[in-house]
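Only one protein chain is missing from this complex, and each of the others stays in its spot.
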Amino acid sequence: MDDVTPYIVLSTILFTIGSVGVLTRRNAIVVFMCVELMLNACNLALVAFAKQHGNLDGQVAAFFVMVVAAAEVVVGLAIIMTIFRTRRSASVDDASLLKY
Amino acid sequence: MFSLSEGGASIPVVDPVGADGVFSLLWLVIALPLAGAAILLLGGRRTDAWGHWLGTLTAVGSFVLSLVLFVSLTGREEGERQVVQHLYDWMRVGDLTVSIDLLLDPLSVLFLLLITGVGSLIHVYSIGYMEHDPRRRRFFAYLNLFVAAMLMLVLSENYLGLFLGWEGVGLASYLLIGFWQHKPSAAAAAKKAFVVNRVGDIGLSLGIALFFVTFGSTSFTVISANASGASDGVLTALGLLLLLAACGKSAQVPLQSWLLDAMEGPTPVSALIHAATMVTAGVYLVVRSNFVFELAPHAQTAVIVVATVTLLWGAVIGCAKDDIKKALAGSTMSQIGYMMLAAGLGVYGYAFAIFHLITHGFFKANMFLGAGSVMHGMDDDVDMRRYGALRSAMPVTFLTFAMGYLAIIGFPGFSGFWSKDKIIETALIESPVAGVGALIGAGVTGFYMTRLMLMTFFGEKRWKDGVHPHESPSVMTGPLVVLAALSVLGGLLYLGHWIVDWLSPVVGTAPEHEPPVPAIVITLLVLSVVAVGVATAWLLVGKRPVPTTAPQDVSFATRAARADLYGDAINETLVVNPGRHATAGLTRGDRTLVDGLFTGSAGVTAALGGQLRKLQNGFVRSYALSVVGGVVLVVGALLVVNL
Partner (left out) sequence: MSDVPWLSLLVLLPLVGAVAVPFLRGSAALTKQVGLGVSLATLALAVAVALQYDVDGGMQLTETHDWISAFGVHYALGVDGLGLLLVLLTAVLVPVVLLASWRDDEGYLDGRAQGSAAAFVAWTLALEALSLAVFLATDVFLFYVVFEATLVPAYFLVGGFGRAGRSAAAVKFLMFQLAGGLVLLGGVIGLYVVSAQQGTPSYLLSDLAALDIDTAAGRWLFAAFFIAFAIKAPLFPVHTWLADTTERATPGTAVLLVCVLDKIGTFGMLRFCLGLFPEASQWATPLVVVLALVSIVYGALVAIGQDDLMRLIGLTSLSHFGFITLGIFALSSQGGTGAILYMVNHGLGTAALFLVAGYVVHRRGTASIREMGGVEKVTPVLAGLFLVAGLAALGLPGLSTFVSEMLVIIAAFQYAWYVGAVAVTGIVLAAIYALWMYQRTMTGPTLEPVPGTVRRERDLSTRELVAVAPLFVGLVLFGFYPMPLMEAADPYVGDLLSQVGVTDDPPEVSAPAGAEAHSDTAEEGEN
């Protein structure tokens, strides 16, 4: 069993950075990149645990995450582009029409 | 045939033999008028032209058949005179089996003759009476329906079948009282009659349930054979429940209020249903259930009390009414009281109850039809204060009515004399208090009938302008003549104690009682009381001019009698008004309180949602924060649990 603690710590740090970014930044593109960061932090953790347990389950899951992330990028960027075109702004706080 | 009760009096057991020969046609007695009703109702306007003839024909056919059956029955041995015809099984559920069985015995055959006989006469009479009514065909359909149901009532061998007829006659009565239903008063009277009868039906329904629980059957045969095995409490309860039913159908106090209103119906209906046959069904029920009442002395006492109160109640009402039909209705109530009284006296009185029932059927139908004939000639006016001196204008009606009059007051030799005198005599011996009540009732009867007679046929003309009294056509007077003859000769039934002996297989034989005074003394006493009543009427009505409008400054007693002794007022105060308030309150409460419970909870949920949705402020980052917060919370909780 290899010690995977450093990888987990790194993953945690990346995840925290990502989530803080999502919570604090207004620009949609940046928020989006922070989400990607969180996903990659998860991937890192998955791969690390796979290594620890010595099987491939975690790695398979990581592939799934990548595929989903890729799909998400396509859809997400498309949405952001549309919003930017109509509103001339990429700030998430400006797009607050979907409220009560 | 007989089982012994504790007291030693013999109680007859219903123990019939199967129907064969001519008796296998028994079902046809009911089927004929039933088919008539069905054809006339389903046939619609196509049958308008000949509907009344068909209706009359079925009734007459039924009468002829009844006559044949009666003659065949007299030809049999006394022990063989109970014949049962099994038609089919009506219900078979668990231990409960109810068949449509018809029981022909000395009791029911007398009813058969009365119902179909008087019924046929009234059918004939109605051909004339309803001639100008556009719905005459329907009238005959309802009359036929009534006859069929009434025959079912008296022929059924079990209480459930009896109930079938019992409600059938109630339905026919409802339809016929409300026949002129464009009149709101008629429609209201019809509904009232049905609803009050339904109160009585509570008694019959529960009685049937108790019969089943106690005996496992509702058949007369089974119950009469086992009645002595039931406990006193059960038997008394049964007796009281049956009495309640009888009170409803026979308009006995406290369920009497519907009968006077029922006079809204066409007069032939009043004659047939509300005088001669249907209202006496209660008496039939008590007499038929003699095997219960004989073992339930408390219930018998209750019957006597109800009967005595009613016979006086009805008589008093009859004294104050100016509406000829309502006066006769009060009289009917009172006369049924006499029959009930006799039935309440047990084995001593059953036969006389039936005897009076039959003679009353003759003379009261006679008088009602006479009243109808008078109304026919007086443009449907019913107010006796606007009659007077009609004897010359309507000689046949007058003479036939007079026969009925003499019969009901008990003029020696006429049918009512024999039957009523026997009831009063028996009552005085067996139950002196009730006997004295019956005696007083006889005097009051003499008063109100004489008053009616004098106001209608004697004195001066008080007719409204434009009224031209005339004798009715012969299709109406014919039945009057026949009924008048029967009113005179009905007493022949008692010739040589015939009716008492005839009924003894059904109701039992009374032990010999030596009356404390000779019977002739009692008869003279009754006659003198009646004479006092007649004389009073002569002094008050006959010798003085009758005002055409009823005087208002009258004694309290008269006002009370005009208001039916406040029977309706009592019902209004005790039942109708509280019921109306309860209904209105519940109707409001259902919408507000009960429904409010549910719509209220829906409202609370909606309000809560209204507050909670404020959290959806549209800022993505605040949603993200709540997601993170949630994750932290969950992870924290998991850690706490695991540690």
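Chains: A and B, in written order; residue numbering restarts at 1 for each.
The criterion applied here is as follows: a residue touches a chain if its C-beta (ideal position, glycine included) is under 8 Å from a C-beta of that chain, and two chains touch if they have at least 3 such contacts.
Quantities reported herein were computed from a predicted structural model and do not represent experimental measurements.
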item	value
Displayed chains contacted by the hidden chain, counting the whole assembly	B
Which of B:F23, B:F63, B:Y129 or B:F215 contacts the chain that the document leaves out	B:F215
Touch criterion as defined above, residue of B:E167, B:D261 or B:E294 at the omitted chain	B:E167
Chain B residues touching the omitted chain (full complex)	1-4, 10, 13, 15, 41, 44, 88-96, 100, 160, 163-164, 166-168, 171, 174, 178, 181-184, 186-188, 190-191, 194-195, 198-199, 201-202, 205-206, 208-210, 212-217, 222, 225-226, 229-231, 234, 582-584, 586-587, 590, 594-595, 597-599, 602
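One rule holds in what follows: only the chains that are shown with their structure count from here on.
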item	value
Centre distance in Å when chain A and chain B are each reduced to the mean of their C-alpha atoms	91
Residues of chain B defined as touching chain A within the complex	613-614, 616-621, 624-625, 628
Chain A residues within the chain B interface of the complex	19, 22-24, 26, 31, 92-93, 95-100
